[in-house]
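Okay, structure first, notes after.
Missing here: one protein chain of the complex. Every other protein chain is in place.
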Amino acid sequence: MVIKTEPFVVNIGPAHPSTHGVFRMRATLDGEVVLDIEPVFGYLHRGIEKLAEERTYTQIIPLTDRLDYLASMSNNLAYVLTVEKLAGIAVPERAEYLRVIMAELQRIASHLIGVGAFLNDCGAFMTPILYMIREREKILDLFEMVCGQRLTYNYMRIGGVSHDIPEEFLPALKKFVDRMPGFIDEYDQLLQENEILLARSKGVGILSREQAINISASGPVLRASGVKWDIRKVDPYSIYDRFGFEIPTGSAGDCYDRYRVRVEEMRQSVRILKQAVEKLPAGGVRSEVSHLVRPPAGEAYGHIEAPKGELGFYLVSDNSIAPYRFHVRAPSLLNLTALREMVVGWKVADVLAIFGSIDICMGEVDR
Amino acid sequence: MTVALSGGEIAARLEERFPGSVVESGQDSLLVKSESLRAVAGFLKTAPGLEFDYLTAITGVDYYDYFEVVYQLTSIRHNHSLVVKARCYGRENPALPSVVGLWKGADFQEREIYDLMGIRFEGHPNLKRVVLWDGFTGHPLRKDYL
Partner (left out) sequence: MSLFDPGLNLSAYYPGTLPPEWPGGYWIHWGVFVVIILAFVLLMAMGFIWLERREVGRFQARLGPNRVGPFGVLQPVADAIKILTKEDIIPAKGDKLVYWLAPVVAFVPVLMVFAVVPFQDGALLADLNIGILYVVAISSVSIVGVFMAGWSSNNKYSLLGAMRAVSQLVSYEIPLGLSILGVVVLAGSLSLNSIVEAQHIPFILLQPLGFLIYMAAAAAEINRTPFDLLEADSEIVAGFHTEYSGMKFALFYLVEYCEVLAVSVIVTTLFLAGWKGPLLPPLLWFLIKVFGVFTVIVWVRATVPRLRVDQVMAFAWKCLLPLALINLLITGIQVLVWPEVLPWAVVFLNLAIMVVLILLWSKFFKLGGGRVEV
């Protein structure tokens, strides 16, 4: 006797404890198995690209904060690098080092939340994410010392950074850098060989190497699939070619590899921070650039390795105080393209684990 | 360092393969005709020595007379990059061929350009609005919207 079954459509989101922001997935399920999934987003669209056409180049910097709000320093850095490339502005040495320090601290903070949220989606009941939030609080305290803000920093300026670090910053940073590897080891001890975590994430949601390149994935998603492509090494910006660090890559492209790549990247970031703190020179932190900077007419595409992937800005200028076109190449939007292939055939519980392992932020998906 | 290939070198190779497809080529970009866009893109993706297998970004720009769509291509194997542009004239129904068949990363980006600028991409499997809701009228990122 054949029982007639019928697949049903379930809406996961937009308001859901696990969807990292307002994101909706229309899943067609046959029992527990996912047959099809259709991502629907746009709930956080604020029209940043249109707003930027009405603002001067310096006024856009706070707008960029709100793209990937968990990694504001990286957004700022990518934008000011693009404007400096377009206008041909040089940056003093001390500002370059400060930028690298802030970018790497931001990478650690963003990965802590990314890994913690992934583990939360796997069901670990908030315990790992609370430990990681404890470390992130130390990073946010450092940022607050520097620019007074905890989330949307608005710290970088065209031609440098906005102001110099206070004198209590360097000792606090040294203390953090000394203690952080111990914390990462603590997480590894608790989680790396955890049988249940391995069962939930090893072999789950595989993204092959060819697929990853074809969908323009970037960041940890691309590197976990075996492609050794990190903008800091293949197209070094700022002064990254002066630091020694490695690019962790995975091999299988499953959720576990993406998790491991993020944890290893945190270790490498601490390494870069140590080197930057030793070599920090004295000097000015901002070159003389007018507030109403007018880059010559032309266009430029500048990109950096943000924590979530390759963040790029495409600017077209017509020699006026506001850009003619401002476009954001958002890594989370492109990483999301593969969601359907990765998820089909798995179960409902895996949908959220896979989605959490991609680590997106809706601010930059929707802009 | 990622070498940004100049449009001039590639233009020569393209002209012999697809005569008439290149409109102009400059130091930093390459402008092709919109009809030959898909053929040129396919050639750029597979030609030995070029092999642009990674589509970094697609952007649409509204210059009042025409719309220009800019493709930033990168090759992971050779670590070089190229900028390819295509224009479509007319503000009523601008259209371009879609490159989703070549690079799947173009999927959401082309939908977004359709949503915000109104450029239709022929051959896209699911050309619906993505960041705005389905009943929205108008294309906000055009220069004459507001």
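The chains carry the letters A and B, assigned in the order they are written, with residues numbered from 1 in each.
In this section, a contact is a pair of C-beta atoms (placed from the backbone, for glycine too) under 8 Å apart; a residue touches a chain by one contact, two chains touch by 3 or more.
Everything numeric here is computed off the predicted structure, so don't read it as measured data.
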{"item": "Visible contact partners (per top-of-document touch definition) of the missing chain", "value": "A"}
{"item": "Hidden partner chain, touching residue among A:R134, A:R150, A:K228 or A:K279", "value": "A:R134"}
{"item": "Candidate in contact with the missing chain, chosen from A:L140, A:V234 or A:V344", "value": "A:V344"}
{"item": "Absent chain, residues of chain A that touch it", "value": "8, 10, 16-18, 29, 31-35, 119-127, 130-131, 134, 190, 194-197, 199-200, 202-204, 344-350, 352"}
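The working rule: only the chains that are shown with their structure count from here on.
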{"item": "Complex interface listing, chain B residues touching chain A", "value": "1-2, 53-57, 59, 61-62, 70, 72, 76, 79, 83, 103-109, 112, 116, 129-133, 140-141"}
{"item": "Chain B partner contacts - residues on chain A that touch it in the complex", "value": "41-42, 45, 47, 49-50, 211, 213-217, 227, 229, 234-236, 299, 301, 303, 310, 312, 314, 316, 324-325, 327, 329, 333-334, 336-338, 366-367"}
